[in-house]
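Below is one structure, written out as structure tokens, with a few remarks after it.
With one protein chain held back, the other chains of the complex are shown just where they sit.
We just call them A and B in the order they show up, numbering each chain from 1.
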Amino acid sequence: MRVEFTVNGHAVAADDVWPGESLLFVLRERLGLPGSKNACEQGECGSCTVYLDDVTVCACLVAAGQAAGRRVRTVEGLAAQPARAGAGAAGADGGVGEAGGIGADGRAGGAAVAAGPGSALGARGDTAAGGAAGADTGQRDPDAERLSPVQRAFLEEGAVQCGFCTPGLLVQAHDLVARTVGAGGPVPGDAHIREALAGNLCRCTGYQAIVAAVRRAAEREHARLAGQERP
Amino acid sequence: MTPGPAPTAPAAPPPSAPGSAPPAGERAAEPAGGGVGDSPPRPDGTLKVTGEFAYSSDLWAENMLWGMTLRSPHPHARIVRVDTAPALRLPGVHAVLTHEDVPGEPRYGLEVRDQPVLAAETVRYRGEPVAVVAADHPETARRALERIVVDYEVLEPVCDARRAAFDPDCPLVHPPGSVPLRPEHNPRGNVLRHQPIRTGDLARGRTVADLRERADVVVTGSYEVGMQDQACLGPESGLAVPAEDGGVDLYVATQWLHADQRQIAPCLGLPPELVRVTLAGVGGAFGAREDLSMQVHACLLALRTGRPVKIVYNREESFYGHVHRHPAHLRFEHGAAADGRLLYAALEIVLDGGAYASTTPAVVGVAASLGLGPYEIPHAAVDAYGVYTTNPPCGAMRGFGAVQACFGYESQMDRLAEALDMDPVEVRLRNAVGRGSVLPTGQRIDAPLPMAEMLERARALPMPPPPEAAPGRVDPLALPGGAGGAGVGASVVRGVGYGVGLKNLCFSEGFDDHSTARVRLEVVGGVPVALVHTAAAEVGQGLVTLQEQIARTELGVRRVALHPADTSVGSAGSSSASRQSHMTGGAVKAACEAVRARVVALARARGLLAGEGGGAVGGADGGVRLAADCLVPPGGAAPVPLAEVLGDAVVEETREFRHRPTSPLDPVTGQGSSHAQLGMCVHRAVVDVDVELGLVRVVALDAVQEVGRALHPRQLVGQIHGGATQGLGLALMEEVQVADGVIRNPSFTDYLIPTVLDVPPMRVEVLEHADPQAPYGLRGAGEPPTLSATPAVVAAVRAATGRPLTRVPLRPEDIALP
């Protein structure tokens, strides 16, 4: 069947979808958006957390058909455009670097291997696979400018280790910040942060840096909004 | 470290004990600018927060097929018949392979080649691979599996590790002589390694009974450790791509690329150079990826179909598809004098290795050699056994045999303190090892190991505020049981407990432990760039960051690039045993030093460096330095830009790094300097226990760890947090439930790991007494906190409840019920 919905602000359609496929499978394997992760595929780990309309859900438990006509926002849609993934999702410019390079520096190229399928949404050849940590690792990251506050804070606090839980946590944390300081409320306390993240498992960090990152993002957003309010 | 956040700010460097600073010459760079000692951002961080980092399960290739594995439903059975024809007839199925399709070696193994690629005659654990399929959609592959007919004749399972070890009538899991066990490991029956240790009078013909009479107090305990799972969030997965030269390119999440290559190639009947392995993004490892999982299967299917094949386990399959931490049965006896000085110890350690050896022999060696823990005990008898059963195979997990032993010896220290009516810290202080102490293997501790100082620091850490005095306004999340509302008021009792863990770092027992680094320096776009190439697996720990820091420090360059980790460079060894900072860090440092020497020579040859210069480049002692993209001559001469020195030259050097040699353990006496380096962590746990309902809330889990040198303070503290949390999980909730050889909780619904609500804020204090044997004086940090957290939490619950609590994980009924 054909399923049409919007992802990160762009209308998309997936064809030949088996009715049994999950939204997660459609995102990862048909739309070239593998950022949402497949750690348990049973709704128990939160690594596939996405926005479905205005609330966060586990994409692995949403039947693809249930997403029809809805708005989906994934980790790829958190950063300001033009995010690479967002550009890929839009299929707009197709400017996605040298295709098939598994290493960001192209040295280990060879196999046409990429993250996620080539699809209507564009090839993802610029994505570094595996140990390829990125070619130029000068300390100032030009991408950092476009990151959302939670993304920046996760990097600054060391909340990312293996990173497999990170996309789901970022979406969940993004939602918390939006619903608290983003809605004019105070910076959430640690207990509130922990309760909001209780559905996201992390095996690497012990959560301390994650809680600190969410707090930092909320504080920063709070300060930014307070600054805007001043005459 | 002060409470809460990691010691990231340069303004608050980790406190060092007086006199503990590493030699000045080792500080080749200021701890700023992204070099050693700084906490620069992870090079893979932005990709990871934008969802663009490609994990092994994210890979995709044109024309790709999906592989899937048929697994045994029985823990022990003979395979009578396999019929793959019905599966092959399903449209969309491209290959169905059994053991008959394995062209090369039918078995592989990390230490012992005993594990079939696909089971031939016998299955020895529930979940053992029997056949693999490749199809055009995962759902097609799943249906193909359903159509494969396998007739089994069910055999008696061997589920009880103690029976497997000691009952001569127990059925054998492997026929005698069918697996290549090493004679020096004392194999016998189902025992694949028995490692004894005898010291003092117990090595001189006296018995434990003799010593028991000489002790003022004797404590004995039987302890059990349940089977823990690494629970990496990233599932086992990878993509095999057939190559035109008849070989295969494998992109996979692993801990050790070359060990994969070494095991895969013979099974495929290919020379190693035709099996090229590249690291794909790794979603956590913790030991689970040291053994092969889907590697050979994906390669077989790719070579058979001529198409790329991707295999991704789901969570249930992941529980069957990787090794676990060995469950352990411990019987410990300790005798001491009335003043608390330990006299003797007699230990029996039985580790359930499951159906195949994996790393069980090495785990036995660690459990035996560290079974006494960090205590001076003049007379000791240790017997550690690793056995085959038909339970799920067990192998590496963070802590590697030392975790199980640590729960035993630390429980015994608390018992001893109770028997002597002595403070638990005091008992530990009386017997603490330090530099110069001798381990029961005869190995002398020749690096600083300030255990007494660490204990005192842990004891001096500020305590969390007492449980809420006014129950009317208690935050329910601050009570045992969390938002469930359990754990209220008067039934909540606080307890405090300590744990000390001693862990060997790097590979032990004579293993040729080494790592390789290739470093190239060249000018790109007018700027000097160092390219670092190793085969070391970044599994989340941040090794990629460290490699860059070392290159910046040693070469004085701002820009460093990392080549993808693959097998086109020499082995880096495994990302395990807390060894990569030391080993690959050492290799990168050595390669950089070689590059630097050539750069200096080049400068000299080009007349850019007057005179002969200093010999000790890189140091602050008057030699030539590389800094800020420049070559800095001695004596205040003007720096020369590296771009100018290099011109078009490409300077590349490859170096292997080895730690000092270690010795095997004597198979009879257990003597031998088996360890290259030791690490230690002390934990203090504070818990609130609802003694009525058996619920525990860990209020604080604070650590003091000796790290030698903090190369990246923020990442280092992250390792300690994460390691401690896995120890907390083992203490309170994590257990793979195996009933009659079958895993009963292969999901994250039923196998519980700590959530953010189960883990308290963790204070970490880092000591830096440099180890002169190691690069920069560092010690690996990932494992020691996993050891010490478990007994600390259990000790705290014991303190709150007065119960013996001899088995982990603790359950509500262990705590609350008669």
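Just a few scattered comments:
Quick note on the criterion: a residue touches a chain if its C-beta (ideal position, glycine included) is under 8 Å from a C-beta of that chain, and two chains touch if they have at least 3 such contacts.
Just so we're on the same page, contacts and distances are computed from a predicted model.
Not shown: a single chain whose UniProt protein name, out of "PEP-utilising enzyme mobile domain-containing protein", "Xanthine dehydrogenase family protein subunit M", "ABC transporter permease" or "FAD-dependent oxidoreductase", is "Xanthine dehydrogenase family protein subunit M". For the options A:Asn8, A:Gln172 or A:Thr205, the residue in contact with the chain missing from this view is A:Gln172. Set against the missing chain, the residues B:Ala85, B:Val149, B:Val524 or B:Leu817 yield one that touches it, B:Leu817. Panel shows subunit B; residues 73, 139, 142, 471-477, 479-486, 488-489, 491, 692-695, 697, 733, 737, 739-740, 744-745, 747, 749-750, 752, 754-755, 757-758, 811-813, 816-818 of it touch the chain omitted from the view. Although one chain is not displayed, subunit A still touches it through residues 1, 18-20, 22, 41-44, 46, 49, 52, 55-58, 60-63, 65-66, 172, 176, 179-180, 191-192, 194-196, 198-200.
Rule of thumb we're sticking to: only the chains that are shown with their structure count from here on.
Those residues of subunit B whose C-beta lies close enough to touch subunit A in the complex are 4-6, 8, 33-34, 39-62, 137, 139, 230-235, 239, 241, 243, 249, 251, 253, 278-286, 308, 312, 314-315, 475, 477-478, 483, 529, 531, 537-542, 544, 548, 558-566, 568, 714-715, 717-718, 721-722, 724-726, 747-749, 753-757, 759, 761-762.
Of all residues in subunit A, those touching subunit B in their complex are 18, 20, 28-29, 33-42, 44-45, 47, 74-76, 78-79, 83-85, 102-103, 105, 107-108, 110-118, 124, 127-139, 141, 143-144, 147, 151, 154-158, 160-167, 170, 190-191, 194-195, 197-212.
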